[in-house]
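A single protein chain has been removed from this complex, and every other one stays in its place.
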Amino acid sequence: MIIAERKPLPEIVDKVKRYRKILNIGCGGCVSICLAGGQKEALELNVELAEAFGLQDVPIQLDTLTIERQCNPNFFEPLDQVAREYECLLTMACGAGVQFVAERYQEIPVFPAVNTVFVGVDRDLGWYEENCRTCGECMLGETGGVCPVTRCSKSLFNGPCGGTRFDGACEVATDIPCAWFEIHRRLKLQGRLEEITKIRPARDWENQTVRHLIQPSCQKRYLK
Amino acid sequence: MVVDPAGAVNREQVKQILERNQAKMKYYLSHCAHCALCAESCFLYQAHDRDPQYMPAYKVIHSVGELYRKKDKVDRALLLRIKRIVWKNCALCQRCYCPMGVSVPSMIAFARMVCRSQGVYPQGDAEGEPESWL
Partner (left out) sequence: MSRALIDFIRGPMFWIAAAVFVCGLSFQAWRFFRLTRDKPRRFTDAPAQSKKSRAERFLQRLGQLWLGCRRSLLGRQPTLVVVTVVFHCLLFVIPLFLWAHNRRLKDALGVSLGSLPEALTHFLTGVFLLCCAFFLLRRILVRQVRALTAGTDLLTLGITAAPFLTGYLAYLQWFDYKTILLLHMVSGELMLVLVPFTKLGHMLFFFFYRFFFGDEYSFGQGSRTW
């Protein structure tokens, strides 16, 4: 799931301080789940902003509205009704949602209130760990479920670099486990060690254009 | 627009929201044929041993339907019951099938909006929140 982190307050204040009517838009999707930008976080941010502006003695109308998703046009109806009454929109959605909002209300300045940091898992409540970089060519089947792109410091594809420490730590930092050490351990456990000797071609990391995906079941709607 | 989560429900505000969307919601509610064909399209229904309370039509009738039945008398207890239905029992994955074409996701999103307007929504890390519903 997409994990985001609330931007520092001074950064947000700096961006919106010149506006007098601000709408803070929460999102009920990923940012709610990772406790970064849901309704509660939007309300809390507004309290902090009101305090910050109060110190500067400026009369500001600071409202909030949370919609279920900011990445899907089906959920924008409540926002459509009020968005154009504001001078700027502050959104707590991930980067995708921010852009969708900006595209929908192009004449209104839109500011992100969170940084979208990674795709990851919930280790526990409030604790999230990155383990996917959405490279588009998943090879987890060959590496025992350990992602070399995300979990290897050097994103190596064909085995360890030779710097693995004896306890299985990465040579870059001792608190990073060596991904290929773990891959070897997993494949051995599964009796599939021969996978580790397969050579994978270098990936073309340049020229990353905007990716589109249309599921096969929906292709006839859009493709000629 | 700060809402006090423990406070009384603003019935006037809820009534306004209900009236603004009345035509669409009431059309959908009245055209639901109660055929239960939406059941199999819901993964939560399948995953919870085909428990009827996870059927999309059931969820909608007991959330949006209840809101319109109790239009003037919506209270916090009702919103808390609806919260359970539209958040715990629904992931808003939008996969619900309806032979009539009733848009179940838009009704669930509407029920969530009504709850949110009164400060009723899941708060993953709050005290007393029973489990993570999001």
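A few remarks follow.
A and B are the chain letters, set down in written order, and residue numbers restart from 1 in every chain.
Just so we're on the same page, a contact is a pair of C-beta atoms (placed from the backbone, for glycine too) under 8 Å apart; a residue touches a chain by one contact, two chains touch by 3 or more.
The model shown is predicted, which means the values in this text are computed figures rather than measured ones.
Interface note for the absent chain: among B:14, B:32 or B:74, the touching residue is B:32. Looking at chain A, the residues touching the absent chain are 77, 103-104, 212, 214, 216-224.
In the full complex, the hidden chain is touched by chain B at residues 23-24, 27, 30-37, 39-40, 50, 52-53, 55, 57-58, 61, 94-95, 97-103.
The rule is short, and it goes like this: only the chains that are shown with their structure count from here on.
Taking each chain's centre as the mean of its C-alpha atoms, chain A lies 28 Å from chain B.
Across the complex, chain B is touched by residues 28, 32-33, 35, 38-40, 43, 46-47, 63-69, 72, 74-75, 78, 125-126 of chain A.
Residue ranges of chain B in contact with chain A, taken from their complex: 1-3, 92, 94, 105-106, 109, 112-113, 116, 121-126, 132, 134.
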